[in-house]
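Working notes, beginning with the structure itself.
The full complex has more chains than appear here; those shown keep their coordinates.
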Amino acid sequence: MIELNELTDAAQKAFPAEALSPGRDDSWRLVTEMGWLIVRLPEDAGGLGLGREASTAIHFEMGRVLATTPLIPAQLGLQAVLASSMAGRSEWVERLAGGAYAPLHLLPAALEAAGDGTLSGTIGGVFDADMAAAVVAKLPGGYALVPVNAAGVTVHERPIWDASRRLFDVVLDGYEADPALMLTDAAGASALHDTLACEAHLGLAADCLGAANAALDLTVEYMKMRRQFDRPIAMFQALKHRAADMKTQVAVAEALLWSGVRDAQAPVTASAAAKTLAAEVFAFVTEEAIQLHGGIGLTEEHPIHRFMKRAMLNLQLCGSPDLWNERVGREALALR
Amino acid sequence: MTDKPDLDALRSEVRAFLAAEAPADWRDTSRTQEDFVRTQRDWFGKLVKAGYAIPHWPAAFPGGGRSLAEQKVIYEELAKADCPRLLLSFVSTYHAFATLHECASTEQQERYLPRILEGETWCQGFSEPGAGSDLAAIKTRAERKGDIYVVNGQKVWSTMAQFADKCLLLVRTSSDGPKQAGITYLLMDMQAPGVTVRPIHQIQGDEEFAEIFLDNVEIPVSERVGEEGKGWAVAQATLASERGLTLMELSYRMRGALSRVAELIRDHEHEEDRGVLRDFGHLVTQVDAVCAIADQFLDNRINGIERVGDASIVKNSYSRALRAYSKLGLRLGGVDEQYIAPITFGDLNTGNWMADFMNSYAWTIAGGSEEVQRNIIAERMLDMPREPKAWVA
């Protein structure tokens, strides 16, 4: 537990709450220096060898400041490489641990193989592909590193509402996959996917709840300061009760997250459920936050909308609530 | 429900006019502010010419003298045809008109009303940073110096003030007594020295509103409406100028826009997803119900019936349905909606569901927030007691 507190303290010092969405490149250098890229890398591989609780605590703090660094895909990309038996594994691990960026992309890409085996199509929605050395993507033959400067690979930014993050289409046009960069075969891809999907869900859930806490803090602070009808609006019971419900829902989603983090045996639906609840709560909190801020919440100059936009994107990442609620229900039905 | 024969005739006329004249491509030609303003001016001009722009004005004006039932027919048809909403001229033809017509001097009326038909546009300088729901708390000061008032202060949430020629301005001329008693109503020239307008960057990328900064602005006393210190009553006339037509129009527009949700369902192959069908069905019913209550509100007014609070019920149910509509679209659209798409200035059905969702907050916050409407419904319809006086720490 002490370790977690120390990590949290360090994170809050490095990324103070006042500076929302600090510059991406500076942030990237900072997270590299602080060892956050290698927090889960075993000590014998040169990492910090910490567990899920540690990475969760970091993602929570990154959510709180609406961080611009693609830390979750970076950590997962590194884990994917580490789990592989690729010949150049240690070099790549070293490169990535040192600050090179190879995001894991979990969604299946819309790719077609030509007769000569070259691939064309789009790997859509990759975080910060412009600063990537490679993308870890699922090709027809399994997960592979796809270097973004390889022949037949181009990268196009597509602007999103959430200004704290950047999404790119990685377009393949006659790309010839390098066999030396295959991380799994086709059969191994789904096991890797399931392991890393669990991690992705928990990381995202932490991001949601760190941000939800910050949005709630901002809102409560505003409600105490903003006066209408000769009193702070925090004194109006109808508004107070809404803040209490926000607090309650955030606390409950956090409890589920941490119980998921500590249960190494939990199935992927359990971590997906934790992410779904966290994302729904984050969305709920930010929607209420906008309303409780009144007019000022509708202006770009006040930061509260940035939380809402991140929440709406988070809802969709790694599978929408509709998708996962259905799967969770289906699985629960099969088990009971 | 069949209208009376003369209303049917009017409806046919309006339909024929819209079939011939309504701009079909207005969304595409209103993506920038300049284009928006041009499209709005063109369309307003056409409506003035056709006699459908100011049906609620007195018969002395061409196109005026229409009954509320006739106004309702016109707005229904404008909504069904999905024409551009008359955003730029709305404050002029409703708020400025009502204020001038009901409270201003003959001289003021004769000066300003004809110009509105020629395209002069007005904005409203009411809200301030510290006076939103609590409008009577305005602080913008006007000091009388001979024949002029010297005004200092700041206004916010002024719809399209950046394009306005004139402003309906609420100022404080006294700080004694009840807050309402020190308020005075002025007509301000937006070109006057000391007036600075700064558009508000809205979270969905729109700039429908602006702030107005007033720095020693001089306004002739002749531009005062009503007596000094009696501006609060004049402001009530301004605020009451539009009773239900807009919400009916918007409800019908939302009903029309349900086809966009249907499109999403088909695009994402949810045609046999019973959960999605149920949610869509629920939304369709909710929107139909809002159309029904907006309709009923106007029918009651046509029959001379309006109870305090009725308008609050219509507003809250419309804004709630608009939120539900845009949230269902956002949900069904999935990750695609997270990418920024070009939006149309001031449009509530842009086809980008994130933008529509954000726009829906304009209706739960502006023009008397959802919470203020709830207070009105509870206190004035259900006769529940008011809040206790503030507790002083």
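The first chain written gets the first letter, and so on, giving A and B; residue counts start at 1 in each chain.
Note that contacts are C-beta pairs under 8 Å (C-beta built on N, C-alpha and C of every residue); 3 or more make two chains touch, one makes a residue touch a chain.
Note that this is a predicted model, so its numbers are computed, not measured.
Stoichiometry of the full complex, written with the labels used here: A x2, B x2.
Rule of thumb we're sticking to: only the chains that are shown with their structure count from here on.
Taken in their complex, chain A has these residues touching chain B: 125, 158-162, 167, 227-231, 235-236, 238-239, 290-291, 294-295, 297-301, 305, 308-309, 312-313, 316-317, 320-322. Those residues of chain B whose C-beta lies close enough to touch chain A in the complex are 127, 130, 132-134, 137, 156-157, 200-203, 275, 330-331, 334-335, 337-340, 354, 357-358, 361-362, 364-366, 369-371, 374, 387, 390-391.
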